[in-house]
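Partial view: only certain chains, each at its native spot in the assembly.
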Amino acid sequence: MSTMRAVQVTGYHDNLRAAEVPIPVPEGPLDVVVRIGGAGVCRTDLHILEGQWAEKTGVPLPYTIGHENAGWVHAVGSAVTNVAEGDKVIVHPLITCGLCRACRAGDDMHCENGRFPGIDTDGGYADYLRTSARSLVRIDDSLEPADVAALADAGLTAYHVAAKAARRLTPRDRCVVIGAGGLGHIGIQVLKAISPAELIVVDRNPDALKLAVSIGADHGVLADGTQVEQVLDRTGGHGAEVVVDFVGEGGATADGVRMLRRAGDYHVVGYGENIDVPTIDIISTEISFVGNLVGSYSDLSDLMALAARGAVTLHTAKYALDDFQTALDDLDAGRVRGRAVLVP
Amino acid sequence: MSTMRAVQVTGYHDNLRAAEVPIPVPEGPLDVVVRIGGAGVCRTDLHILEGQWAEKTGVPLPYTIGHENAGWVHAVGSAVTNVAEGDKVIVHPLITCGLCRACRAGDDMHCENGRFPGIDTDGGYADYLRTSARSLVRIDDSLEPADVAALADAGLTAYHVAAKAARRLTPRDRCVVIGAGGLGHIGIQVLKAISPAELIVVDRNPDALKLAVSIGADHGVLADGTQVEQVLDRTGGHGAEVVVDFVGEGGATADGVRMLRRAGDYHVVGYGENIDVPTIDIISTEISFVGNLVGSYSDLSDLMALAARGAVTLHTAKYALDDFQTALDDLDAGRVRGRAVLVP
């Protein structure tokens, strides 16, 4: 068995295609090949097919997509010491160098030499994936790769912002979460687990709010046009010490800033529109706008610790790898509850 | 002598007028009356006369302006224990309650019950000023009130942002300072004193750059249209870890963001234009925009410690109190080098 299945981008504005390709082998001394147990299907995959990333990455076609991966170690390079064949692992989405200043400081998501399997090199919609020893987090026996794969990117981003936001949150603080969708759903669970602040979740979907409250939100606020006033009412007219914005479009940021207390932090995660605020308002209230990228390797390790004790769970809809087109169609049509995962 | 001189706003779009008013006395148990040794003349005073603050503060006319004050304690209320008659002091610009959450945390510039002499109640263009025991910092014997008065607001703002920015600065980091004018001039001295980072100062005035380098800047960059490229050249193409923007108008923020490294902090101090940046740029580089207000009482104490050892100095042009109109005219016409100070 020297070939495997891989689902590839062969052209933009075209469907993905199944291919039979060689099973990757470790090329460098720190390479690791992972047998895929689950590969998350992400909205970014749809954007890739639409060509939105073509120019940015310049990845040559065809290539294999899939950037949310988990599975078992299949083969290791000559210098790998931290994992061994058979280990159950989740794959950090970046391959990082370990030597640049960002890597040395633990901020490996800012690696100056990073690569991103599934985005700019072959990813995990396949039987096997080649990555680096530095990208692998061993997971608890109680966790299954297919159940946690979607935490590798979406969940990791949510963990990262929650951990940054939580640094200043005390029992008297309020944290507003805008958007209780895929990332928000994880973010709420993480904030509940690591912070004592009161959590106020804003969404336009009443069902999403019900779910939010069931997993730890203290209050759900329906975004019916009165959401700013509702948040101000719940915060003594002052606004919240922290706003975490998982939406970032459709007017969310203008609303969100009005929900923020003096000296508050506005965490930007979702994107689409501009932050457009007069400097005089920024200085007279001394607020901050904080950007948030995907998390570091350490963040992923922390997130897996929460997952192992059941503090963070994710609803997944599983599809056979060969049914990749159905999974993408379901995602595109809004038919997936939670996250879709391909299982080879 | 139960009356004193006071320079007052009697109407907007009109000149200030000299008046003879009662010398203030301590009314509350924590009130303190300060004999003015120097009162800084600030551009905000011109804006007040233009009516820009009229609606915001609703201060009844006539009232005495002047919000940068230093002098000697003249009389104290019944419960004052921290200063005594004759003490040489600088006056924190805010009267704060000491009891709200912000005051209890040392962030008294966010006091929920603050008042601002010279802005919304009688200030220091006068022989005497009434303030609170909580607002007084005793200054070193080597310092004279008229020499430090202008540090009470402009200098304090510069200290505050420099101290916030310096928290993350290490010997390998670069800090860009945009604007080497009044505040920038203090900010550069403070950054030099409290941080080991390389300081790159950007200004459109070659003389200001020369001064900047003479007081501690490592490099001066002339804002001649190539300033972004010059900063990138000096930072290996990456940009600086921190930008402190004392300008905030005329395109400074758009330029400044381009000078910022991944994961960098953009400190907003000057104001005028909007911060207007796509959320996708904020998240993909993980940068932050940090607002900065005037400093706290602790910041002012720290700044006076630097002033006492000569690490921060300020060029002042002194005018007799009765020559207030000349001082304002000189300021308005750009004839003041450093800061103008009225001396009763």
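So that you can tell them apart, the chains are marked A and B in the order they are listed, and the count of residues begins at 1 in each.
Keep in mind that, in the parts below, a contact is a pair of C-beta atoms (placed from the backbone, for glycine too) under 8 Å apart; a residue touches a chain by one contact, two chains touch by 3 or more.
For clarity, every value in this text was computed on a predicted model and none was experimentally measured.
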item	value
Homomeric complex, total chain copies (2 given)	4
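In the analysis below, only the chains that are shown with their structure count from here on.
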item	value
Chain centre separation (chain A, chain B; CA means) in Å	42
Touch list for chain B against partner chain A, complex	101-102, 107, 109-110, 172, 248-249, 253, 262-263, 268-280, 282-293
